[in-house]
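Dropping the structure in here first, questions after.
The complex is shown incomplete by one protein chain, all other protein chains being positioned as in the whole.
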Amino acid sequence: MVGVVTTSHDPDEVFIQLLTPDGERVDDETFAFAHDDATIAANLRHMILGRRFDTEATALQRKGQLGLWPPSLGQEAAQVGSGAAVRDLDEVFPSYREHAVALMRGVDPLDMLKTFRGTGMVDWDSRATRFHLYSFVIGTQALHATGYAMGLQRDGLVGNDDPDANGAVLVYFGDGATSQGDVNEALVFAASYQAPVVFFVQNNQWAISEPIDVQSRIPLYRRASGFGIPGLRVDGNDVLAVQAVTEWALDRARRGEGPTLIEAFTYRMGAHTTSDDPTKYRRREEEAAWRAKDPIERVRTHLLATGAIDQAWLDGVDAEAEALGVRIREGVGQLPEPRLEDFWALAYASLPPALRRQRDAYQAYEASFEDADAEGAR
Amino acid sequence: MVGVVTTSHDPDEVFIQLLTPDGERVDDETFAFAHDDATIAANLRHMILGRRFDTEATALQRKGQLGLWPPSLGQEAAQVGSGAAVRDLDEVFPSYREHAVALMRGVDPLDMLKTFRGTGMVDWDSRATRFHLYSFVIGTQALHATGYAMGLQRDGLVGNDDPDANGAVLVYFGDGATSQGDVNEALVFAASYQAPVVFFVQNNQWAISEPIDVQSRIPLYRRASGFGIPGLRVDGNDVLAVQAVTEWALDRARRGEGPTLIEAFTYRMGAHTTSDDPTKYRRREEEAAWRAKDPIERVRTHLLATGAIDQAWLDGVDAEAEALGVRIREGVGQLPEPRLEDFWALAYASLPPALRRQRDAYQAYEASFEDADAEGAR
Amino acid sequence: MTRSMTMAKALNAGLRRALEADPTVLLAGEDIGKLGGVFRITEHLQRDFGPERVVDSPLAESGIVGTALGLALRGYRPIVEIQFDGFVWPAFDQIVSQVSRMRFRSMGRLSAPLVIRIPYGGGIGAIEHHSESPEAYFAHTPGLVVVSPSTPLDAYWMIQQAVASDDPVIFLEPKRRYHEKGEVDLSEPPLAMDAARVVLQGTDATLLTYGPMVKTCVEAALAAQAEGRSLEVVDLRALSPLDDAAIRASVEKTGRAIVVHEAVRSGGLGAEIAARLQEECFYALEAPVLRVTAYDMPYPPSRVEKNYLPDLDRILDAVDRSLAH
Partner (left out) sequence: MTRSMTMAKALNAGLRRALEADPTVLLAGEDIGKLGGVFRITEHLQRDFGPERVVDSPLAESGIVGTALGLALRGYRPIVEIQFDGFVWPAFDQIVSQVSRMRFRSMGRLSAPLVIRIPYGGGIGAIEHHSESPEAYFAHTPGLVVVSPSTPLDAYWMIQQAVASDDPVIFLEPKRRYHEKGEVDLSEPPLAMDAARVVLQGTDATLLTYGPMVKTCVEAALAAQAEGRSLEVVDLRALSPLDDAAIRASVEKTGRAIVVHEAVRSGGLGAEIAARLQEECFYALEAPVLRVTAYDMPYPPSRVEKNYLPDLDRILDAVDRSLAH
């Protein structure tokens, strides 16, 4: 018999950590960080750039340059650590908040801003970047990722002796998403087909205003066991632990050993989106407590302490971040304004008759104004 | 870390049994059968009547009297044992195969046949019987049951000191249904609200032609733990164990301690429905092996051995079953033929204008034939 | 007693009154508690009625609607909020196969008196899935009542009427009008929710519309007036079942009809209305029933929505085309 589990969401049982909030390296029984300081420094750089991108975008929204922005503030370690585990043949299916991963995959930040400025749909090349489109329907991408992973199996890209010939899928969603039927069906399918997919839950403890307890009374990593797949909980603010755990899970998937669910325990330090007002539903003390666990600070402290980086290195990254900021601030206003004409041809592979008539009528109608203007001008 | 579970579906770990296939009473560490022989005999009677009803209905379908029938053959212990645990304030939400439970709840067998004859929709009084309508969309009723249970909580019918003032909900679904988003969402909601609902999975090992392994690689009762609720597996062909376990779970729910998932491990001895042909997908040996575990035989053997019943008692029940058979066979042909007129008023509380016009036109149109007939007759 | 308020406040007041009037009424949905919903329609209701009657649900729409149906079967009258139009689809099976049919399936013994509130429509500069107009999908589903208020007054009363309805109601709230003010008479409902209303009398042509487009049509009619054209504007209010009598009466008077909605044209509500009108008022129609709608493509990025959605000019253009017949 499996009894009622009354564990709270506080990390008390499984909680993989390799770097404490104070920047101290600690050991985990099972998971080790397999890389050198250069990798950690590279991660720190991605986290700093990711945060800068996010801060700039948030500011741009405040200035009316974007319609909306979902900040990733506080989730940099979860994103960069997992993103760092991705290899060439892997594919990433994001939710809508994985801005830091997007940058790592080579998505142009201005392309990302188009979506939130409303000048484009989701305007990046997901094939080239292997970073799929943002999904705004909660949880839906878990199924697409699982299907894609089933495709990798069929393509013979799983379980080969040569590890470089193998790929896997990494899919992101939030704590709230775990309640959706689609996410649970994805676990069913992934388990049934032993698909090479890693479900990466960023448990930032809030789904807009709903605390995680509304979704689940037990830690989310335990959901996995009910579907017969391994579940792991990692300190989501510890980029080392996140990378180690994600590498383990992706490797497993690539080897053909099936799916894993990772719960990265982290915190949404900002609002849900720029339209949100967290003061309505959560206490400042909670936010302050989590600020003390900042994912960037601990890495910086650690690397400075070990001497792996110095102030000059940090200044260099800051300069890079500033250049990114300039590029974004200058670029956003120059993003081309879309015209309805750009979209007629995107609904179908070829324009259907009724839509063609609608387009023709629209063009004639628009032209009538131009004619009128022209006449007025004469 | 929760490792991959490779347990097969054979009962090897949790498997509560109180009566072996040979009719021997055995003890379980945790669960005891709290009733006397009279209760067992009553269960046997329900099982025999349930089987007779099912056999008659299957035969009626073969004779063209019903459009379709989903046989319950082999699942009598799972159904009667759980049905016997239901008390006055409880509510039952069936799937479409719980014929034996329906009879126990007082549903008129002829009312049930209407649905499958196509002369009515689902034509029984679910309020009076506390046995909800059959649901044909797999898994959907799990959510209705959970909502109903939330209603019981609000009505103050849960967790009272007086056990007779408490109620709970028992909802049935199949092994296949566990893959549906709705069923998993029901587990989320039930766990989140600690709703007084018992999820009773009749794992008859087949979803039409799909063996249980397509849905899950681990025993289904384990699904519960991923949602933080207790899961139990019981010998679904052992009516004593099923009753004991369901009573435990319903009691728990009534006391306000939340939901439970029960996996009753049983076997669909017949076809999925009368339209199905199991020879296409499963071996006769498997069927034969399960025939040896017949849920009725073992109780009969046991009660005869203890002397609780004798042949006269069995003859009495057989006579009752025969009377039921006669009633069904005679009644089915007399079920009134429906007319479209009976249905106009059922779509909405009051007839909408467009539908009224459609009805008027239909009536005028039908009348035109009568007129024509009348004229022809003159 | 009349008060000026926004539609958002009117809905809040209507929900409050429904909660006060009937202890079986309860609210459920995502973020409707402390946050008061992303549009603040349920603001302070959890504070005032408690978390048992104003319930933050897990993030799963099928679960929200499916459990609401269970509550309805237990005798409750749940009002659920779907956060945005584009997130109703995960609940579609529950709505179409369960909620809409409980009465029919049970041969009239059961009913499913629940209200599904959906902020809908575009024009708010949102990202994908936040500007949709799903009404035709529901209107094609027997057993559902589909209504949409266009003013604070209607919002206040219609939400209460929806709660009182014994049929399940899809309650479509034109989110772009949430913050526009109007006079609300709190003493007595002006009209049942199944009735259309002539908002503006006219003689030359009828604009048939609902929800967010009512205001736009009224503006168009006023603009047309300046050019000497007399347009009648009918606010359908009830999208299914339709108030055919009111629609016919107006179109038989003017001889011309233009349906205006934000949903895509093909298979939209305009199709059904046009089909009925040409069938029932064939000889009264001086011109074909025209449709001013979104184009048959998914909702585009917000920076082009003004070109995608009907506006005053496109409506007047259609009036011209109608009158040219």
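Order of writing sets the chain letters: A, B and C. Residues in each chain are counted from 1.
Keep this in mind: a contact is a pair of C-beta atoms (placed from the backbone, for glycine too) under 8 Å apart; a residue touches a chain by one contact, two chains touch by 3 or more.
Everything numeric in this text was worked out from a predicted model, so none of it was measured.
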item	value
Chains in view that touch the one left out, judged over the entire complex	A, B, C
Sole residue of B:A128, B:A292 or B:L340 that reaches the chain not shown, by the stated touch rule	B:L340
Touch criterion as defined above, residue of A:F53, A:F131 or A:F343 at the omitted chain	A:F343
Which residue of B:L110, B:V137, B:A308 or B:A349 touches the chain not shown here	B:V137
Listed residues A:Y148, A:Y221 or A:Y281, member touching the removed chain	A:Y148
Touch list for chain C against the chain that is not drawn	62, 86, 89-90, 92-93, 96-97, 100-101, 104-105, 128-129, 136-137, 139-140, 142-143, 240, 263-264, 266-272, 274-275, 278-280, 282, 285, 287-291, 296-298, 325
Chain A residues touching the omitted chain (full complex)	120-123, 125-127, 132-133, 137, 140, 142-152, 154-155, 181-182, 185-186, 188-189, 192, 343, 345-349, 352-355, 357
Hidden partner chain, residues of chain B it touches	67-68, 114-121, 136-138, 176-177, 179-182, 207-210, 214-215, 275-277, 280-281, 337-340, 342-344, 346-347, 352, 354-355, 358-359, 362, 365, 368
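Basically, only the chains that are shown with their structure count from here on.
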item	value
Most distant chain from chain A by Cα centroid	B
Cα-centroid distance, chain A relative to chain C, in whole angstrom	35
Gap in Å, rounded to a whole number, between the CA centres of chain C and chain B	40
Chain centre separation in whole Å, for chain B relative to chain A (CA means)	44
For chain B, residues that touch 2 or more chains besides their own	181-182, 185, 188, 192
Chain C, residues touching no fewer than two other chains	57-58, 60, 62-63, 90
